[in-house]
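For this depiction, one protein chain was excluded, whereas all remaining protein chains were kept in their positions.
Labels for the chains are A and B, by order of writing; each one numbers its residues from 1.
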Amino acid sequence: MTETVKTRIVVADDDLDILDLVVFKLNQAGFDTVAVTDGVAALAAIEAEPTRLAILDIMMPGLSGLDVLRNLRANEATKGLDVILLTARARDADVDTGFATGANDYVIKPFSPRELLHRVNAVLARGDR
Amino acid sequence: MSAGRTFLIVGAAIGLACASAIIVVAIAKLRRGRVAARSRAMLAPYRHSLITMVSGEDDDGQAREALSAVPAPIWVCLRPSVVAFLPKVRGLPADNLGELMRAHGEIDEATRRLTSRSAVRRARAAYLLGLVRDPASAALVLPLLSDHVADVRLVAARALGTIGDPAAASGILDALRTQNGQIGLPAWVAAEALLAMGPGIGPVLQIGLASKDPAVRNVCAKVAGHGTYLSTVPQLRVLLATDSDGDVRVSSAVALGRVGGAHDAAILLRHTDASEPTVLRRTCATALGDLGQRESLEALAGLLADDDRRLAERAADSLVRIGTEGIARLREAAVTTPQGPSARAAGCALELAGLRGQLAVSLTGS
Partner (left out) sequence: MMIQFDFLWGLARVVSAIMSVVAGPVLIYFLVVNTSLLMLMGLAGWEFVRQNRRKSYAGSEQMAASQLGQGVSVVVPAHNEEVVIVTSVQALLALRFGRHEVIVVDDGSTDATFERLRGAFDLVPVRREIPGDVTTRGAVIDVHVPRDGRTRLVLVRKKNSGRSDSINVGINASIESLVVFIDADSILEPDALISVTKPFADDPTRVVATGGVIRAINGCKVVDGRMVEVKLGKPWLVRIQVVEYLRAFMLGRSGWSRFGALILISGAFGMFRRDVLVEVGGLDPDSIGEDFELVMRIHRHMIDNGRDYRVQFVAEPVSWTEVPVTATVLRSQRKRWHRGLWETLWKYRGMLLNPRYGRVGLVAIPYYWTFELIAPFLELAGFVLVVLGFALGVVSTPYALMFMAVAYGYATLVTLVAMAIEELSFHKYRRWRDLGAILMAALLENLGYRQATAWWRLEGWWASLRGKKPVWGTMTRQGFGDDSPARASLSGDV
């Protein structure tokens, strides 16, 4: 299957190490990755071009990942966007909130980059159906 | 000495001191700027290798080799980045990072520093070993639980938690003891460390629940409720009913709510009685919601009218969580005596449940 257009993923995290890491991993896997460090930039990046998936950290200063998610789900254009939350918030209540707000998956830090890639592929595959 | 001379001396001293302060500021700033720029320049080529390795894309091992071969002066600058990645990833990348640290002698160095005379070094060493998560270091860090510096004990406990070796569990409980008027370890640090050790600590918890030290009993009760240590349930019941320490009873109540069975509903209900301390009553009310038993419905509904409004709030919330029948009971309470306390508590809980979308879903208790 030849793809002329790479799948675009937006990654938002205020931690530059995580950003570098995830972007590299996804790029190696053939995605077109856009990295941003806060929620406002994330929304802008998502709206700028057709995006398939967003990976969001929750605890970002300013607009949190959950705020971004809420924004996306409230907007007709981005309602169906796949979102994976990548966060250190590991309490049950946090996971509940994450899914209740509309996330497709919830990955807790410390995380396995390989596992993250699998989950990205799985979420995208589900969306294709 | 003449007044004039005194002034000159004093004036000069102050002037000199001022100048020194200014010079210190200037030098500190200059140095910082230079150090930062220099290390960035040095590290640039290695960043790529580091990212390759940490993301698990280092199939041919070249990145790992390159990083292991880094000369000592550059390693000193690279080290903080490597350490920064350790708590962020797990799996093969984390193992690789650990190996990298070992290859540069960091593990050996840290092991040595565990017995350093400087408390800061001991703490940093323990922290590092905790980050690397090598099971072999648990035994080495364990002695630091009885260190005379509180900070070191704390870091050691956390490190043992992240390393995750259940053999360290009893050591952590021992460290809770108050030493020289100082608490050995904050309860929640111990609890989190124990939780991270997994199901293997069941027996240790059982022993701890019978300890003479209320701090130990408290921590064990906390942990019992967050994991699945069902073997502790009989003891939890006893502690809830009869322990002399209020915190222990509260922690036991929370735990019972999570791991208890059907007959524990009655026990928890008993302790919502007005004769019990406020905190315990409220905790039991919440725990009943965690337990989710039909048997609690009547009593919880009764609590809606209690003088303690927080208690009523929690009882109402528990009713929501019990499921359809609880919600039905709330609806009943909301319409009988509309302005009464029961109705208010019920009404509020129903509103919140509606907002959260909990009314549509039918959650059945066990």
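Everything below uses one rule, namely that a residue touches a chain if its C-beta (ideal position, glycine included) is under 8 Å from a C-beta of that chain, and two chains touch if they have at least 3 such contacts.
Only a predicted model underlies this, so the values are computations on that prediction, with no experimental measurement involved.
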So which of B:Thr6, B:Thr324 or B:Thr337 would be touching the chain we can't see? B:Thr6
Contact residue for the chain not shown (choose from B:Ile51, B:Ile163 or B:Ala191): B:Ala191
Quick one: say which of A:Gln28, A:Thr97 or A:Ser112 touches the chain that got left out. A:Thr97
Answer key for B:Ala150, B:Ala167 or B:Val233 versus the chain not shown reads B:Ala150
On subunit B, where is the contact patch with the chain that was removed from view? 2-4, 6-7, 10-11, 14-15, 17-18, 21-22, 24-26, 28-29, 32, 87-88, 120, 123-124, 126-127, 150-151, 154-155, 158, 183, 186-189, 191-192, 195, 222, 226, 309-310, 312-313, 344-345, 347-348, 351-357
Those residues of subunit A which, in the complete complex, touch the missing chain: 14, 38, 40, 59-64, 66-67, 70, 88-91, 93, 96-97, 100-101, 109
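As a convention for this text, only the chains that are shown with their structure count from here on.
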Could you put a whole-Å number on the gap between the CA centroids of subunit A and subunit B? 27
Per the contact definition, I'd like the list of subunit B residues that touch subunit A in the complex. 47, 51-52, 54-57, 81, 84-85, 87-94, 356-357
Spell out the residues on subunit A that touch subunit B in their complex, using ranges where they run on. 15, 17-18, 20-22, 24-25, 28, 100, 109-115
